[in-house]
Each structure stands twice: as structure tokens, then as C-alpha cells.
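The other protein chains are all here in position, but one chain of the complex has been omitted.
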Amino acid sequence: MKKTKKLILMASVLAAVCAANPALAQQGKDDPLTKYRDMLAGDNPAELSEMKGEALWKTARGPNKVSLEKCDLGVGAGVVAGAYVKLPRYFEDTKMVQDLESRLVTCMVMLQGMTPAEARKNPFSSPGKPSDMEALASYITSQSRGLKMATPLSHPKEKEAYAIGKQIFYYRAGPYDFSCATCHGAPDKRIRLQYLPDLTNPKDAREAYATWPAYRVSQGEVRTMQHRLNDCFRQQRLHEHLYTSDAITALTMFLARNAEGATYNAPALKR
Amino acid sequence: MADPMRIRAAEKAGVTEVKVLMSHEMETGQRKDGAGKIVPAWFIQNVSFKHKDKEVFTAQFGTSISKNPLLSFRFKGAAKGDKIVVNWVDNHGDKRQDEGTVI
Amino acid sequence: MKQNRRDALRIASIMGLAVAAGLIKPGDAWAQAQDWNKTAFDAKTLGDTLKALGGSNASMSAAVQIDAPDIAENGAVVPVAVSSTLANVQQIAIVVEKNPSALSAAFTIPAGTEPYVATRVKMAQTSNVHALVKADGKWFLATKEIKVTLGGCGG
Partner (left out) sequence: MNKKKFYVAAAGTLAIALVGCAGISTLGTGSGPSDAEAAKLAQQTMKSSFVTSGIASVDRLNQDELQRLCTEYAGKEIPKEVSEKIEKSQLAAIAMPASANLIGNWQEGEKIAQNGRGLTFTDKATDVGGGNCYACHQIAPQEISYGNIGPSLYNYGKLRGNSPEVVEYTYKKIYNAQAYAACSNMPRFGHQKILTQAQIMDLVGLLLDPQSPVNK
């Protein structure tokens, strides 16, 4: 009897430890930024980008003067709803694992007749130079809101991408000796006042992936996963990666897959 | 041309809360570009809200309203289904008019 | 004075005709009729801003509330809401003391509209933020300090 009780107690303690959500701790009473974040929640300028992206998706563009409405994002030609939570994935027609932005480039080239260079021309907006890619990503990701992350990991190329992504995550290099894990490999860490998701912990990994793309109030733009990783590499003091490169796809695969089961909730609003 | 606004207006117990997001750079005139040159100020100056042709709220903005401005206010007298007409004009004379429905 | 008013009315009716004739879209007519208080937006101090808005002095009042965070994670977007329990509120203004141009925004509150506004302002640095409220022809004031922190990786 006593033993059973002890076991139950141990199990419940374990459960409590498992349930302890660092993301919730961020919103605890002692976090001085709680009020700031609460007041911003609800009115997300990303919605302007979603509206713009939807119009772009449906507008005939490129030399072929067709819209993207027949673009196959992995769940059927023209299907946007639920596409993002199943990316990145292997695509038979390109024989590649592709994330959303890589796939959009493919559609702009194959359907709309743009050159790859044209399609990749302005991936990240700057003041006065809005990016179609960011708007399209805002719209497409918004159509997965509320769904569970379910990135496939069955094709050998998907498995390979995951394994490569994991290696990149831990790869220390550059003048600062940083890897992704330097900032995202331990619980409850902050840079300045910003909490860093521990991407080696499933709970944080889910919460983090499920909230990109995001409208960055510090930049006044919706930033995509490609931009997030590009800027992480920049801050790591590595050199610049090519937009939609294999390294980014692999790392995204690793992160997306580790977010398995997360309820997708983006475009979000972040600092 | 300016991008559309997102307008939300919800009526509850006779009070309608209006929330509008406007798509605009809101350049302060203080920022320098990559080449070190000052980027000229470019910002929304006036916003007006009308319900049944009656002005129910107006705003004058300076350069320190955040990019993609949010504006929210509350007024009495609207019913569900009524239209709210929002206009803005910026210092270049660019403007935008959109309409929202009270829910 | 009377003459001016009549002129204004005449202009208004001409504009109305132009709109009706399809010469000017309603938005255009509206845009051309707007006033923007340059003097107020050029003012560097709370006092000069108040003067430009037509006030001479404002008294601190607990009937004016500023709802804003104590600390902002980023100065580019700082949420600020102003409300008041005063009767007959006609105008609300938000002033950020240490910004290059102190006045962020000024709002008119017609009868039937509640004395409440919420927006987001840019703050160059930690500063006092003032809410000016004109009610029954008199100006009232509330003040709150908002700290702006440095965030992110810093590069």
C-alpha cells in the first residue's frame, strides 16, 4: 500500500516536471514584460500581410500570367488549408525536400514562368520594399492555424534532411564559436530580456516552431522561418546562406519535425 | 497604391468598439538608410471614422505612431450590420478609404 | 467671422456638388478638407504642445488614465491607451516627452463617442508619457513613465 502511494507520488512529481512549461514561466508574474506582451496581443499587423498574400496568391503574374492557385504545396494542387503543418517534405516532381518558401519558388518558376532569380529576388522586405514572399507565406501559414504540426519523416530524403539538420544545429564555428545550441540548448535562458526557446526540449520546440512566421515589432515586418534562420546565422557570425538553400531546409526539417503535435498558431506577434 | 486596412467593429450593449490596422511605413524622418542618408518623413496625418455620414472619431498623427498603425475607440449608436467608413491621408497626399461592418 | 462661416459653407456645398457630379471621389474631398496641426506636432515640450492645441494650463487629474506597460520590450511599438471618467470629453492627446516631436497623436471625441483611445507609439528612449484630455473646455493631464529596454541579440 505504502509502496503504491509512493509510486503514485513519484509518478505525479514526474508528470509535474514534464508539464512544467518554460513558455508559461515566461509569462509569469515576475516577468516585467508580461503587460507589454499582453497589450500587444490580439491586434497583429501580420493580418495586413495575410490579406495581401491572399490577393497575391490569386493574382495572375509572371510571364505566363497565371496565379498560384494551382501550386501544389504538398497536399494537392491549389490546396492551401493545412499545407504548412506538413512542410518541409519530399516532392516527387523536384526530387527534393522543400520548405514553404523553396516550394513557392518552384511554383513561381514552373507555373508562372519566372526565372529562379526573379522568384528569389526579394525574400525579405526592407522599409519601402515589401516582399511578396513574406506576404504569401503569411497567407499560406495562416491557413494552417489551429492544426497540429505533422511534418512527414518517411522518405529517405526526409530522414536525411532531418539528420543533417540535427548536425547543423550542434555545429560550432565562426569567430564566436557558436552553434544553434549555444543559445537554444538549455532551459529558461534569456538574451537580454528575451526568453530563448530550448529547442532540445519538445515543449519549447513545439511552441517556438508553431509561432513562426511572426510580425516582428522591432522590424515592422512579417518574418519567415528562412529569415529567422538567416538572422540566427548572422548573429552566430557565420556568413550568409543562400535563400532556400539545402542547409536551411535541413535545419527547418529538424525543427519542424521536433515540433510534431504542436498546435500551429502563426503568423504570430513577437518583439 | 496603399494596401487595404483591416477594420473590426463589434457592438455590445449599445457600445461599438472599432479597431483598425492601417498598412503604412510611418517613416519618422529621423532614420538613415544604408548609405547614411536621412529617409524623409512619410506618415499618415489624418484618420477619420464615419458612421452614417456622421464623423464619430478623428485622429491626427505625428511621425511617432508605430508602423502599420493601430487605432481603437468606442462609440454609441451603431447597430449590428451598420457600416463604418474609415479614411486616411498621409503627408504625400496618398489616401485610402475602406469600409467595415459592425458585428 | 460670420462671413468666414458663410464662405466655408459655400465651399462645402461646392465640394458636395463636385462629389455628386463624380468630379471628386469622396475620399479626395475629405482629404483636402483635413487640418493637420503643424505647430502642435513641431512642439518640443509638453507646454508648447498644449499651447498649440489651444490650452494654457492642464491640471493633473486622477480622472485621466493611461494604460501602458511599465517596460516596453521594444521602442518601435509601445501600446498606449487613454481613457477618462470626466464628462464632456472633447479631445485627447498623447505626448511622449523625450521624442524629437513630443506630440504623437491628437484625437477628437464628438458627443456619443466614449473618452477612450488605444494606439501604438514609437519611443526613442525611456520617457514620461503624458495624456492630455480636454473636457468641458478645460485641459487635464496624467503622466506615466515607460522604460524602453534594449532587446535581442544586439547585433
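All chains are identified by letter, namely A, B and C, in their written order; residue positions are counted from 1 within each chain.
By our rule, a contact is a pair of C-beta atoms (placed from the backbone, for glycine too) under 8 Å apart; a residue touches a chain by one contact, two chains touch by 3 or more.
None of these values were measured; they are calculated from a predicted model.
In the entire assembly, the chain absent from the figure touches the shown chains A, C.
Within the set C:K51, C:K98 or C:K147, the residue that contacts the chain not displayed is C:K147. Although one chain is not shown, part of chain C still touches it, namely residues 71, 147, 149-151, 153-155. On the side of chain A, the interface with the absent chain consists of residues 14, 17-18, 32, 72, 74, 76, 92, 150-156, 159-160, 162-164, 166-168, 170-179, 181-183, 185-186, 188-193, 196, 199-202, 205, 233-235, 237-242, 245-248, 250, 257-258, 260-261, using the contact rule stated above.
To be clear about the criterion, only the chains that are shown with their structure count from here on.
With contact taken as defined at the outset, chain A and chain C are each touched by B. Averaging Cα atoms per chain gives one point for each, and the point farthest from that of chain B is the centre of A.
Taking each chain's centre as the mean of its C-alpha atoms, chain A lies 38 Å from chain C. Distance from the chain B centre to the chain C centre is 13 Å, each centre being the mean of its Cα atoms. Contact with two or more other chains is made by residues 76-78, 81, 120 of chain C. Chain contacts: chain A has residues 217, 220 touching two or more partner chains.
Those residues of chain C lying in contact with chain A across their complex are 67-74, 76-79, 81, 120, 149-155. Against chain B, in their complex, chain C makes its touches with residues 26-28, 30-31, 34-37, 40-41, 76-78, 81, 96, 99-101, 103-110, 112-114, 116-123. On chain B, the positions that touch chain A within their shared complex are 3-6, 19, 21, 23, 25, 27, 31, 39, 66-68, 70, 72.
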